[in-house]
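Only a part of the assembly is drawn; its chains keep their places, and the rest are absent.
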């Protein structure tokens, strides 16, 4: 039975314009990497049809160790405090290789 | 004003898209198609502008650029004052103002198609003005927002913001649309006619057809925004129709009295003044004025002003240009 190790799965849904900021954030916290998916939707910032840059969302996925979670959350809250429209949710997950994500 | 003038592909495809949404058709466009088409169209305009710039009269070109800057820096301030008068909060006002100081290439190109269809000649400088007018309004919006925030500056975040500022100003000049327009322009200037001719079939011959497809999708986009109208409220809706008229008349004045353009050219400057950006400015405002509500400015520029200009505005500006100049 392969061993699984607990990690935190951070999901951030925001306008594509925030991509660079989020990537920098991930790198600043020295995560093993990051994943981005194109998304559409609607929320407090209105309709995001995904057709124009100004109306396109991304789903930014970040797997981090428990220890890194707090730090990332602080940065995400900073963005929200500045007024950026984004949805952030965190779930428990497990990964196959701890060393890969514990950087 | 003969209505049959409106029966040009660009306008009709836009209307078709708008209608498709109206009847709740399941017609879907791959999101990336609009992005690809807008990239194509911006390069195409740039190349066209570059070729024309290469045999432009420098003095006239300089005047056009100055006029573009004046409009680009002036219009957002006008918009801002009107919006504040309407009791809109300062940050949303700044963000919206930036959209109306900038331009919509889609609207501009529809106007070109409209003029071509009626064989009305027009000066080439407005194309250059279009490129120039992308950025100034973004900067004005930035500055307006910064002052609006006022006190906030004092607290700790302040520095972050200061530090921020330079980067945001830089963004105004390096945003995608600017790169494509000026890049295309430069290429249009430096490449010799021979090699340039190899890409003409792609960027020039297909241009109007690609524009029609783009406008079909934009019509659908505009249609989708109708649902958002209740969000923005009556005052902003009215602004979305009033502001183009103000910007349009200012553009008309500038085009005719300052630049001495004919009916066609003056009308195009009017369109530059009247149109609101929905490609370059929204993402810029997302970063520069995150506090503003994106559904306000996207709904206004794309859902109200764009359709208004395409259907009503363009023939209207033409009508007044003709009255003023007597074409």
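Think of it as A and B in the order they're written, each chain with its own count starting at 1.
Following the convention adopted for this analysis, a contact is a pair of C-beta atoms (placed from the backbone, for glycine too) under 8 Å apart; a residue touches a chain by one contact, two chains touch by 3 or more.
Given the structure is predicted, the values throughout are model-derived calculations rather than measurements.
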| item | value |
| --- | --- |
| Copies per chain type across the entire complex | A x3, B x3 |
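The criterion applied here is as follows: only the chains that are shown with their structure count from here on.
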| item | value |
| --- | --- |
| For chain A paired with chain B, centre-to-centre distance based on mean C-alpha positions, whole Å | 33 |
| In the complex, chain B residues that touch chain A | 29, 31, 34-35, 38, 91, 157, 176, 217, 221, 224-225, 227-228, 231, 278-279, 281-287, 289-295, 298-299, 302 |
| Residues on chain A engaged by chain B in the complex (per definition of touch) | 15-18, 38, 40, 44-47, 49-56, 79, 81-85 |
